[in-house]
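Structure, as structure tokens:
Only a single protein chain was left out; the remaining protein chains are all shown in position.
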Amino acid sequence: MQSTGRNKFSFIPATGDEQQAMLQKIGLQFDDIVKCFAGNSCVEGGLQLPDGLTEDQMVEYWDTMMSRNSGPRKASLLGAGAYMHFIPAVVPHLASLPGFVTAYTPYQPEISQGTLQSLFEFQSFMVELTDMELANCSMYDGASSTAEAMLMAHRVKKADRVLVAATVNPNYLATVRTYLEPHGIAVDVVKMNGDGRVSMEDLESKLSVTACSAVLVQSPNYLGIIEDLGAIGTIVHRHDALFVESFTEAMALGLLKYGVGTGADVVVGDGQSLGLSMSFGGPHLGVFATLKKYNRDFPGRIVGESIDTKGRQAFVMTLRAREQDIRREKATSNICSNHALNALTAAVYLGSVGESGFRALACENVAKLQKLVSGLEATGHFTRVFKQSPVFNEAVLASSIAPEDMRSRLAGVPVFPPLALARSIVPEVQGMPHTYLICATEMLKDSILKQVLGALS
Amino acid sequence: MQSTGRNKFSFIPATGDEQQAMLQKIGLQFDDIVKCFAGNSCVEGGLQLPDGLTEDQMVEYWDTMMSRNSGPRKASLLGAGAYMHFIPAVVPHLASLPGFVTAYTPYQPEISQGTLQSLFEFQSFMVELTDMELANCSMYDGASSTAEAMLMAHRVKKADRVLVAATVNPNYLATVRTYLEPHGIAVDVVKMNGDGRVSMEDLESKLSVTACSAVLVQSPNYLGIIEDLGAIGTIVHRHDALFVESFTEAMALGLLKYGVGTGADVVVGDGQSLGLSMSFGGPHLGVFATLKKYNRDFPGRIVGESIDTKGRQAFVMTLRAREQDIRREKATSNICSNHALNALTAAVYLGSVGESGFRALACENVAKLQKLVSGLEATGHFTRVFKQSPVFNEAVLASSIAPEDMRSRLAGVPVFPPLALARSIVPEVQGMPHTYLICATEMLKDSILKQVLGALS
Amino acid sequence: MTLFEKSVAGRSAFSFGFEEDRAVAERYIPEFARAAVKSLPQVAELDLVRHFTNLATMNYGVDTGFYPLGSCTMKYNPKINERMAADPRLTVRHPLDDAAGNQGILQMEFELKESLQEITGMDDFTLQPACGAHGELTGMLIIHAYMRDHDAKRTKVLIPDSAHGTNPASASMAGFQVVTVPSNERGGVDMDALDKLMDDTVAAIMLTNPNTVGLFEENITRIAELVHTRGGLLYYDGANLNALMGLIRPGDLGFDVVHLNLHKTFATPHGGGGPGAAPVGVKKFLADYLPIPVVVCRDGQYALDENRPHTIGRMSGFYGNTAVLARAYVYIKMMGRDGLLATSRAAVINANYVKALLSPYFPPAYDRPVMHETVLSAKGYDKYGVTLLDIAKRLMDYGYHPPTIYFPHFPPYAEEVMMVEPTESESKETMDSFCDALIKISQEAKENPDLLLSAPHDTVVTRVNETYAARHLITSHRDKKGT
Partner (left out) sequence: MTLFEKSVAGRSAFSFGFEEDRAVAERYIPEFARAAVKSLPQVAELDLVRHFTNLATMNYGVDTGFYPLGSCTMKYNPKINERMAADPRLTVRHPLDDAAGNQGILQMEFELKESLQEITGMDDFTLQPACGAHGELTGMLIIHAYMRDHDAKRTKVLIPDSAHGTNPASASMAGFQVVTVPSNERGGVDMDALDKLMDDTVAAIMLTNPNTVGLFEENITRIAELVHTRGGLLYYDGANLNALMGLIRPGDLGFDVVHLNLHKTFATPHGGGGPGAAPVGVKKFLADYLPIPVVVCRDGQYALDENRPHTIGRMSGFYGNTAVLARAYVYIKMMGRDGLLATSRAAVINANYVKALLSPYFPPAYDRPVMHETVLSAKGYDKYGVTLLDIAKRLMDYGYHPPTIYFPHFPPYAEEVMMVEPTESESKETMDSFCDALIKISQEAKENPDLLLSAPHDTVVTRVNETYAARHLITSHRDKKGT
């Protein structure tokens, strides 16, 4: 294709000569083939795209572009759905092995046991951590999993109304609305109490009006507060709706109660905290766990243990009759590819931190937030809102420091600044007109915490 | 071992309980075992080392430490034995696959075909590029390979004297001296001519005095100049010595003549440029190629093609009878582990750039240096020394700019500053009291070159 | 053996500078703390490494060998893409941090959007959808919202019988009623049927072009005209765009909404089933409906625009799979205009080459040139007592991943068809030896059918019992303990 006789594109092996030879052998010209375009003109003058870059040029271009981001940070006061945690080196090392990365969905189990078994292990982890009976092998992210849970509840219960706690992450709520809208399912919001948690009274009363298919509650909720899922579950079941528990911070699974013990029908959430980087919001990891009685209703793929013709342990996708490729418009979801490699990553991560390690991490997150909050309160510029309510690794603080000031004070500290909340969400605090949702994880080492407190004093 | 009941060391699986159980099963106490220390007291109070760091602590510690280096650069005016070249992403990706990285020397060929075949391919690349008949599967680096070549020549020729061109890299010369010293082999230096190349007259005359085992010449030499290896080879062979050709810049193998055509008995050098990072000087890659007639004399391991019991192609280490584990004090070298993974890396690199690509790279290096030199000369602050002598990607320039000034002018440019040479090495240039060995590779993109010239104008 | 079964109490690969502080739970969350999870595996780091390293080798991937899985475009995933996507300046960026701190990423996304617009001939794009099906849902929700605003009686969507299962599933998830359009005897849309079905209750038709038999829809101009004239919209499932880049653009053909599978055409790895990324492009009149946020560029500053009153809302928690988008971006940048064209040309040539070589043994349903993939039939082999499944399993013994089998499932393909998509990444030798293997297997079918019936033989497990899995439903370690 070129003067040097060398192929220009490293990703296309065939040389011009070879292509000619192939076409000759099969008695076709390329123009014969595109005759099928039948009058539809080809792209005139070719695509208006620049010439391709070579790899060295690409690296230079990329480098210039990425240097326009402010650099990576060592910790984050910003959470609200994406969390900065430590990722042990062994996790990306294993998750990036070519056998895992370059395989398709495991349609042929005999040559896909690596993916299948890893996903089975992921499901096992999710079942243990959510305390549910069944987990699929991943969804896209927490928000879309949550929306799918609401759709499933609707399939099961058929009532054209669902309730969502006001304390649910607003992006999750928006996603739920987007998914339910075309089905004419009403999405009613259950009020928040003065303690930053969902109001039991409002829940009770809204459930009493007409039938609901589902009630969605997030814990820790958007404001970082731990909801009383058990108490809510009791109310929900009294009204014969499905109880959907949601989480954005998977680290909480190490310490908080979810699942059957709190009356959940579905537990959904985002697994990004389990060994995945934030990557500006994706790809993250949708978790979906439910009860066995819904095993014809839930969305997404699932792997089951089986045996091969010699009786050896082997894994295979199962409960396939719910899926789009078989059931088409009657499928329990349209989901096809999911986030398998991220599920595998989460399994590696959980295998790496282990049983007591995962709990230690959860405790450390709680402890770090408490340390941060009391440090901030000691500066006099901050006070916690919803003081009495238990929190995990995020909390709402009122402050005298305005967002722009906050950014500039923290400019020299290697942390992402906290999220400024719209005033309307939380009660006003005298002399502290600004409100922040502040996060702390195990990454907030004491040395960094000191810098943060120094900058905000 | 710990209050939590969890093992403290992730790299040691056995728990305290398990170790107890094992000892019990075999009827031993640990103290029984160390009784063999017989009166030699154990380390009293333990080693005076700090407590271990956990992985997250380690990352923090490392990060702080490494931030004390001035950051990586995009190109280098510094060469002199270590060269900055572009490394395609596919190279480290493949060379870091766990099967390659975590294997030992391929003593058991049936489960080591990956290493063995890769090394066979490395040898094949070296044979083609050095134009020799035989290449071993790596040595430590260019300097030690060169020293081993001189020792081999001494084994073959037995004369207690060798000649080394004055234009050889001084660290290579020092290494040769270190290796030869205990054997009482005299190392005489052949003078440099006014053109920066080895003096044929001095070579001829020094060869005529007494017998020599070997003559060592480097090309491109330390000053970047291409030696006339063919002409030297003729002289060397007239005097019945072995001709050892050496290189520090493997990229030159793409364009320059070495090997049988120039009368070489051995071609040695460093393969760092073939896809390996500089890494502050190591690990690099020793290349050793020679003639078949020396196949009982050369140092290091070599892989041969063979067949298995079913007649299939299979690879295995061969010519083992030269080696230390069999011949002990009579071995052709003490070398045991070599730099196998780096040899494999070089094979991947050469496979990636390919036949015409490798030559294109070599040409680009030549062109880039010429561009740099003429740019620098145009500033009026530089002039090339040894103007008439052909160079590859390094050249000596005299300059009015002093080394400290050079450093500070280049501080804002992402390049490693050039090497300041001791004045004594090269002829003086009027008004330009400082001398530099300046390197340019394909990394010196026009945009960076422009910055360099701007800073030095 | 699963990691759970390898667990030994007390083992650990946990290496953090703290231990569980039991007081924390008691002090701060007394009522809500669960009992310790007692059933997670406890392993040392080497146990973990060996476990997953060995699992990885039990998988077949593009890096291992030929993977001609039709409709899946299993092309080479360049390693440079992985390096770029692992850049901490991307991976360690919080999505809610100021746009000012994310100008590099936003620029990348904006440039990607522009490239996709040019490649498809569409006017605007959202990068948010995570996978193809998610893209379809997004696109159909856009159409749903548009029709709600403009022509609310249109509640049906037409879908050819050859369509991928996600198409009807997505349409239905977007609130539409699905109506199937039969194919004609040339493998395209049956125009008469379409003419009958396309009435004023139809919101849109979803087409894959080239369709799932690898054929370009010859009547596309007539279809577009028909549908548009009668008030419907055209949805383009871009899973098969690999055939068309630089040759023809869905936007120019009349499509109003398209989704692209970056994990197919644009070389991002499949990861054993995602994550992918499936941007959705629309014509100008639909741009207001795109999900928020949309990447925009104003005065050289990149930003995420959330202020779009007509938006369908959000499809995910943030903005999509940035790290996947980055890989596709690098791929497009490196291929450039000539490279993308060369890619589609090569993909098409390869598919026709494989088709021609295999035709005598596995006849294609239509004797027409195909685009990027070909559907071949193994119907005749039942007389030897073997099925397509047996042929596919036997291919594994020859070191190949089988093609997609038993899809598409519509007449005349209802049974025993395989869809072969070599992609442009494969060399002539690879295709030659793959075809040789299939031809040899066709011989074996006659001479020694048992070899096929008992295949695969050389894999880590032999055929896996699906019925057993369905009957026992062991889908987690907990289920095993129970049994």
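Quick notes on this structure:
Here the chain labels run A, B and C in written order, and each chain numbers its own residues starting at 1.
Rule of thumb we're sticking to: a contact is a pair of C-beta atoms (placed from the backbone, for glycine too) under 8 Å apart; a residue touches a chain by one contact, two chains touch by 3 or more.
Everything quoted here is computed from the prediction, not taken from an experiment.
In the entire assembly, the chain absent from the figure touches the shown chains A, B, C. If you put the hidden chain back, the residue from B:186, B:209 or B:307 that touches it is B:307. Within the full complex, the residue among B:99, B:194 or B:454 touching the omitted chain is B:99.
Checked against the hidden chain, the listed residues B:341, B:385, B:401 or B:449 yield one contact partner: B:341.
Within chain A, the residues in touch with the undisplayed chain are 2-8, 10-13, 15-18, 53-57, 88-90, 93, 98. The chain not shown here touches chain C at positions 8, 11, 15, 44-47, 49-50, 53-54, 57, 62-65, 76, 78-79, 334, 425-427, 429.
One rule holds in what follows: only the chains that are shown with their structure count from here on.
Rounded to whole angstrom, the centroid-to-centroid distance between chain A and chain B, based on C-alpha atoms, equals 47 Å.
Averaging Cα coordinates per chain places chain A and chain C 19 Å apart. Contacts with at least two other chains are made by residues 11-16, 19-20, 42-43, 45, 49, 53, 78, 80, 82 of chain C.
Counting partner chains per residue, chain A has residues 55, 59, 86, 88, 97-98, 354, 356-357, 360, 442 touching two or more of them.
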